[in-house]
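Have a look at the structure below, then the notes.
Missing here: one protein chain of the complex. Every other protein chain is in place.
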Amino acid sequence: MNKYKKITLDGLIFQNPTFMLVLGTCPTLAMIKQSATSAMGMGLTVLVILTLSNIIISALRRVIPNSVRIPCYIVIIATLVTFVQMLLKKFLPDLYESLGAFLALIVVNCIVLGRAEAFASKHTVGEAAVDGIANGLGFTVALTLMGIICEFLGSGSLFGLQIMKSFKIAIFSQPAGAFLVYGIAIAVFTYVIDAFERSRRVKANKLARENLLKEAV
Amino acid sequence: MTAKQFFKSNVFKCLISLLCVLLVSGVFLAIANSFLEVTEEEMFKRQFNKQVSAVYDGRTVTPEAADISGQSTALSSSTIQKVWLIKEENDYLVQAEGKGGYNGNLTVWTIIKMDTSLKAITGIRAVSIYAYPDGELVGNISAANLNLFAQDYKDGIVYNYGDKTDPSYVQTNASYSFTAICNAVNGSIEFINAFAGGIVKEDPFEGFLYREFVNTDKDTKYELNADGDVVFTVRTKPNAPAGYFTVEIVVGTDGIIKKYTVKRYGSEDSHGEDKTEDKYNEIVDKMILTYVGKNLKYFTDKLGEDMAYPGDNSDKFEETGASRSNYLCMYAGAFATANYQKALDKLTTDGGETNE
Partner (left out) sequence: MDNSIVISTPPHVKSKRTTRGIMLDVCIALAPAAIAGCVFFGWQALLIILMSVFACVATEFVYFFIANKGFSEKCKNAKAVCLRWTKQFDFTSVVTGLILAMIIPTTDKWYQVLYEVIFGAIFAIAIVKMLFGGTGKNLVNPAAAGRVFMALSFTHLVATSGFVGASFGPISDSSLVFTDATNLAGLLTNGLDIAPSSYLSPLDLLLGTGVSGCIGETCKLAIIIGYVYLCIRGVIKWWQPLLFLVVLGFTAVLLAGFTFDKYTFDIALFLPSVLSGGALFGAVFMMPDYVTSPKGVWGQLLYYVAGAILLALLRHFTRMEVISFVILLMNLVTPLIDKYLIRRPFGYIRQKKHKEGK
C-alpha cells in the first residue's frame, strides 16, 4: 500500500514530469497556447497511452532482450499511438483536429519513453500501471493549469466560454507567452514544494530533538 | 558459429523478439483499421454538420450533389469545386476556392438562398471557411466579419471587403485572406446566377493570348465597327504607382492597329517637379502615336515573348519617362493585335454580338 502511495505521489507531485523533470515540453508549449481544452485533451491522451504502454512493456519485460529494448518499446508505443489516433479520428474528431500534428509526436514524447525505460521495464505490471496513471495525471493537471492561465490571458475565455470580451494579451496565445507562463509556473511550483519540504523537515527535526531529549532524561 | 549456436545466441533472440513485436503490432493495427476507418462520406457529413447545421437551427437537411459538368468553373479570381442542392430549404451550397490569399487559395462554403423556382438568388444565408493553407491568419476573421456577406447582400453586389481602396473595406488584419474569401463568394454568386438561370456561361475571352496582362473581368470588350474592324476596349491592370488605363484600339486586317486612343489615363503624380500627371499623359500620348500601324510583331520584339516587365530605367527600350504607364499601353496593344483574328471569328460567327 505504501509502495503504491509513494509511486502516486512521486508521479503526481514530487517528480511531476512537467514541472520537476521538465519532460515533454514540446507538446506542452504547443497545447497550452491553444486553449485549456486542447491542453487537457493532450494530457488525457498521453495518460491513456502512457498507462497502456507501461502495462504492455512491464508485461513483456522479461521477454524482450536488453539489447533491442529501445526499438521494441518504440514499436509498441507507435502502435498504441496509431491505434489511439484511429480511435480519436472516428469518435472524437474535434480533439483530433485540435491535437493536429502533436498526436503523432507522442511517440517520441520523453515522458512515455522515459517512464517505459526507467520504470516499467523494472517493475511489476501493477506498479507500472499506477506509475503510468500518476505521471499522466501529473502531466494533465500541469497542462490544464497552464492552459487555463494562457487561455484566460490570451483570449479572455475559459474552456471556450468567453469571459472577457475585449481584454486580450495576445502574446499568451503564442509560443513566447506559453514559454513565459511555463517558466513562471515551474518557479512557483518549485517554491511551493520547497516550502512544503522545509516545513516537513522542520517538523521532523523538532520531533527528533524531542525524542533525543526524552531519551536523555 | 554453428546453426545450433546461432539459434541459442543473443542475436537470434533479439531478432525474433523484434519480429514478433512488429508482427503482432501490424496485425493489431490492420484489424483496428478495418473497424475504425473513416470514409470520405463520413468526413463530408461531419464537416457539413459542424459548419452548416448550426445555420439551420438543427433542422435535418440532406445535401444533394448537383451536376455542374459542362459549366465553366474556372472564373477569374476563383474556382468552383462542388455544388450541392439543399432541397428542403431551396439553397445551394457552393464550395469555391478563392484566389489571392496570403499563402495560396482559401476554400469557402457559401450557402446561397434561392427562390422557390430555383432560378433567382434571394440572398446569402451563411459563409464559412472550409479549408485554408498554413499561415493564413484566418483566426483574425471573426464570425461577425463572415456575417457581413449575408447582411450586405443585394442584387448585383460584388464584395470587396479586403480591398483597402474600397469604401466597404473592413479592417481585419487579415486582408489577403479576406480578399480570397470575397473572391470565392463573388465567384459562387456569379456561378449560381449563370447555372440556375440555365445559361451555360461562355467565356468570351476563351483561348485569347496575353489575358493575364490585362483585366478581362472589368470593362474589357470587343466589337465590330462599321468598317469590319474589331474595336477593342481594353482595361489594363494597374502598375503602381500608375493606375489602370482604359484604351480603345481599332485593329484592322492583318492585325494592324489603325487607331489608338486613351479613354482613361492612369498615370498619377509622382515625386519631383517634372513628374506630374499631365507630364506623364503627354508622354503617353506621344508614345501611342507610334503604335498606330504596327502589328503584334512590333510588340513582341519590344517586350519579348513573355512580356515580363523589365524594371524601371531598363535599357530594354528607349527612355520615355513614363515607363510604367507605357508598358500598360503596350500590353493592351499586344493583347489587341494578338487576338484580332480570334475576336473577329467570334464576332462574325456569333452574328456580331457585343461581348462583355
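Of note:
Every chain is named by a letter (A and B) in the order it is written, and numbering of its residues begins at 1.
Criterion: a residue touches a chain if its C-beta (ideal position, glycine included) is under 8 Å from a C-beta of that chain, and two chains touch if they have at least 3 such contacts.
Since this is a predicted model, take the numbers as computed values, not measurements.
In the complete assembly, the contact with the undisplayed chain comes from A:L180, out of A:L92, A:L180 or A:I193.
Only one residue from B:N33, B:Q171 or B:Q341 touches the chain missing from this view: B:Q171.
Only one of A:L9, A:V22, A:A118 or A:I169 touches the absent chain when the whole complex is considered: A:I169.
One chain of the complex is left out; on subunit A, the residues touching it are 168-172, 174, 176-177, 180.
To be clear about the criterion, only the chains that are shown with their structure count from here on.
Considering their complex, residues 63-65, 67-68, 71-72, 75-76, 78-79, 82-83, 86-87, 89-90, 93 of subunit A touch subunit B. Interface of subunit B with subunit A (complex): residues 10, 13-14, 17-18, 21-22, 25, 28-29, 32-33, 36-38, 46.
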